[in-house]
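Please find one structure pasted underneath; my questions will follow.
Only a single protein chain was left out; the remaining protein chains are all shown in position.
For subunit A:
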Amino acid sequence: MNNPTAVPAAAARESAGSHDEVREKAPRKASSIELKGMRKRFGKDTVALDGVDLTIEAGEFFTLLGPSGCGKTTLLRILAGLEEPDDGSLLIGGTDITDIPPHRRSVNTVFQSYALFPHLSVRDNLAFGLRMRGESVAERERKVAEVAEFIHLGPLVERRVDQLSGGQRQRIALARALICEPDVLLLDEPLSALDAGLRGQLQVELQRIQKRLSMTFVFVTHDQDEAMVMSDRIAVLDGGIIQQVGTPSEVYEHPTNAFVARFMGHDNLFAIHGSQDDWVDTELGRLRLDMSEQRPDQDGWLLIRPETLELDVEIPADSNRLEGVVKERLYRGSRVEYRLDVNGQTLMAVASNLGQRLHGVGDRVTIGVCPEDLVRVAN
């Protein structure tokens, strides 16, 4: 990799300067999206979307999150017009565009494979949408220069598509969509093909671009970390149904059901056998909850976030106390993960590595579980 791959980092640093100027140049209306009763089937048996109702606010960075086959890509393709729903309606900016073909929608997509035209130069790729819309050569050149400046493409504009690295292709694909100034920008796992370091940089940059343009972004990913880092709100999908919609902290800290909890990376889920007042019985034992923190009708599972557990500290009388044995210790530098055995159940605990004495395998530990940190989760 040569020089131009260093551009993202430079872009991140320099962007603070050009920030306000760009915002003033492009005062734009962002558009909201409304999906009503969206259904889509493939063949006889495959249900991709099973009645999706969803409202995405104007100017929001909204993420569709879920495992493969959950319907998130189908939903995105319906927004783009590349797939026709069997049933339901789609409104963008209050206008029903369910039956409008993709080339007449003010919606652009950053494809997972980038889909840059191999027969065109980078410059012509960038200008493609403008050219198809019939904008003049002068207008096209002005906008290409503007977007090249905005995304810090620099000398990439003069290259051939086959001379670009993965990260560069990704930036060109983004620029090619942004240059059209769509009402809504769709991003189909645009970072999944990149290595971890570059992906991290581009996550930050994408988020910054979205805020600067205050354009409505709909982002599809199966990576919950990526979703949490970037999004204003997340919709978790499974089996063609929206499981939960909320801010990253809502979805992570208060998942509505066991699927969302597991998908957000939670391991500590324990079946609730019975409950009385503010007590619940689980495989771990009897634990007290803060009922004001609970949503109504959430039963079935108790979620314990590993980072909320306290090991071997003074436990206040109104807190829960468990006894366990360290089965496994994973040293991760900034934090230490313990796999604990409590009443024959496995409980994960994470402690920040603040220089305290670490527990070894076989150690008996007391575990403080604060009632405010316990969340009941539906099936």
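Operating definition for what follows: contacts are C-beta pairs under 8 Å (C-beta built on N, C-alpha and C of every residue); 3 or more make two chains touch, one makes a residue touch a chain; residues count from 1.
Here is the rule we use: contacts and distances are computed from a predicted model.
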| item | value |
| --- | --- |
| UniProt protein name of the chain not shown, from "Ubiquinol-cytochrome c reductase iron-sulfur subunit", "Anti-sigma-W factor RsiW", "Spermidine/putrescine transport system permease protein" or "ABC-type polar-amino-acid transporter" | "Spermidine/putrescine transport system permease protein" |
| Of A:94, A:118, A:274 or A:316, the one touching the omitted chain in the full complex | A:118 |
| Options A:122, A:156, A:180 or A:284, residue touching the unrepresented chain | A:180 |
| Sole residue of A:162, A:277 or A:318 that reaches the chain not shown, by the stated touch rule | A:162 |
| Residue among A:44, A:103 or A:357 touching the omitted chain | A:103 |
| Subunit A residues touching the omitted chain (full complex) | 80-82, 101-104, 107-109, 111-113, 115-120, 128-129, 131-133, 162, 176-177, 180 |
